[in-house]
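Scroll down for the structure; my scribbles are underneath it.
All protein chains but one are shown in place.
Here is chain A:
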Amino acid sequence: MTSPKKDWLTKRKALPSCEHLFLHHVNKMGKIEWAMWANEQALASGLILLTGGIVGVAGQFRGWEFAAYAVAAGVFVCLLEYPRSKRAKGTSMERSGQHCFTVCVKAFGPLTRNYYVRAFLHAGVCVPGGFMLATVLGCVCLGIASLIYLAAAIRGEHWEPILPRKDTRKPVAESIKNPPQNPPPRPPPETRRKGKDVEGAAYDNPMSVTDDE
């Protein structure tokens, strides 16, 4: 009847000193989804590639072409990795504003859904970064992310978009009708006792009794 409540137990901020409670008690350590970590690592790598690339281009370093490539590659990786996948088990935490990215990434279908593709894609994208000092770090980090994605793919994980659930209201069964809006029928005037004001005793709902307010 209301919008889906976020389970606050897995929300980001707990009271600072309550933290020990939430370190463990909500720990769903059952199956580790490597893709979640691979995603964090890949996003970080994208940012590092981007930064290295900007430094290389702005400083006009030798091999700045690789730096320019790194800027583009960094942006691409960030865009691809920004939308988090839906978790197989447990609540999924969206990144803020990820909805439009989710829609874009989803549009590529199996290319983005499959983690083998992502692993090899990242491995390929990172290679040119190794040719210049400024982008070497981004290259290695993205390589590590690619390995973690490979591990995730081997374990059968895949990317699922987090989309808002459409609330389907249960259709109200036919037998449940609104409470009566009209007063009950009064007896015919001839059976009414003289002097009694039966009109004033008519039933009137003091306030609306539907729950659609």
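FYI, a residue touches a chain if its C-beta (ideal position, glycine included) is under 8 Å from a C-beta of that chain, and two chains touch if they have at least 3 such contacts; residues count from 1.
Quick note on the criterion: contacts and distances are computed from a predicted model.
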{"item": "Name of the absent chain as recorded in UniProt (options \"Calcineurin like EF-hand protein 2\", \"Cell cycle checkpoint control protein RAD9A\", \"BHLH domain-containing protein\" or \"NADPH oxidase 2\")", "value": "\"NADPH oxidase 2\""}
{"item": "Touching the absent chain when the full complex is considered, from A:C78, A:V105, A:A119 or A:V136", "value": "A:V136"}
{"item": "Selected residue (touches chain absent from view) among A:I32, A:A72 or A:V127", "value": "A:I32"}
{"item": "Footprint left on chain A by the chain that the document does not show", "value": "5, 7-30, 32-33, 36-37, 40-41, 44, 48, 51-52, 55-56, 59, 61-62, 84, 87, 90, 93, 130-134, 136-137, 140-141, 144, 176, 179, 209-211"}
